[in-house]
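This structure is in structure tokens; I'll ask about it shortly.
Removed: one protein chain of the complex. Kept in place: all other protein chains.
On to chain A.
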Amino acid sequence: MTILRVENVTKRFGGLVAVDDASLSVTPGSITGLIGPNGAGKTTLFTVISGFAAPTTGRVLFEERDITRVEAHERARMGIARTFQIVQPFATLSVVENIAVGAFLRHAARADALEEARRVAAEVGLTPMLDQPAKALTVAGRKRLELARALATGPRLLLLDEVLAGLNPSEIRDMIPVIRAIRARGVTILIVEHVMQAVMSLCDDIYVLAQGKLIAQGPPARIARDPHVVEAYLGHGAAQRLQAKAGQIGEAAHAERA
């Protein structure tokens, strides 16, 4: 059973093949990672999955239904929400109004949409900023707002594109439990992320994209050990560093649970 299936998707921009015959599937209830060096095609693949661009060839299936030709807003209605790597706030609106736009998707009345927006704001830790204009938020605040808006649409599948990029280590530590909690209440997550500690500690399953091609798939421990991946992704000598990191995170996660 899969919630999302990408079948042989290729996306060309003129002569450039941004995504090259990529296939992946996402298990319901999982946090699945999509990693790879800059320019690997991760955002482009998200763009195709969320309906903002059509693939040159290939198919996208959501809950076993072919949605390759379904428009972006329809996909949101079906239960696919995305965040943007480059945050796209409604700049002059307040935080709560930003989130309410998402909440209006499933709540016709303003009062209900605002209530849902406040609930979601609390979930991602934006409650103190509810009435601030979005443009007054810090980078960390804007990333949270991206997440909150997407979450307010009531998705079954959430696509997160580098929501941790630009955050400092303590902000990243704050966000990780938020993402876990979203999954814990049944939302499946596909996450693009450069912050390795986060990927290794969050994901059940990881796909690795390099130059448009999927080069590996597996649980974090295996991916971290896969010399192909490590060389392609981080360059020479990175394998050891990464394994050391994964070890630390494992210990930290244990400590957190205890």
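Please note the rule applied: a residue touches a chain if its C-beta (ideal position, glycine included) is under 8 Å from a C-beta of that chain, and two chains touch if they have at least 3 such contacts; residues count from 1.
In this section, contacts and distances are computed from a predicted model.
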Per UniProt record, name of the chain withheld from view ["Carbon-monoxide dehydrogenase small subunit", "Mycofactocin-coupled SDR family oxidoreductase", "Branched-chain amino acid ABC transporter permease" or "SoxAX cytochrome complex subunit A"]: "Branched-chain amino acid ABC transporter permease"
Options A:S50, A:T188, A:S201 or A:Q217, residue touching the unrepresented chain: A:S50
Which residue of A:V124, A:A150 or A:L167 touches the chain not shown here: A:A150
Residue among A:R59, A:R77 or A:R119 that touches the chain left out of view: A:R77
Of A:E97, A:E115, A:E171 or A:E231, the residue in touch with the unshown chain: A:E97
Contacts of chain A with the absent chain, listed as residue ranges: 50, 52, 71-73, 76-77, 81-82, 84, 88-94, 97, 100-102, 104-105, 108, 110, 113, 149-150, 152-153
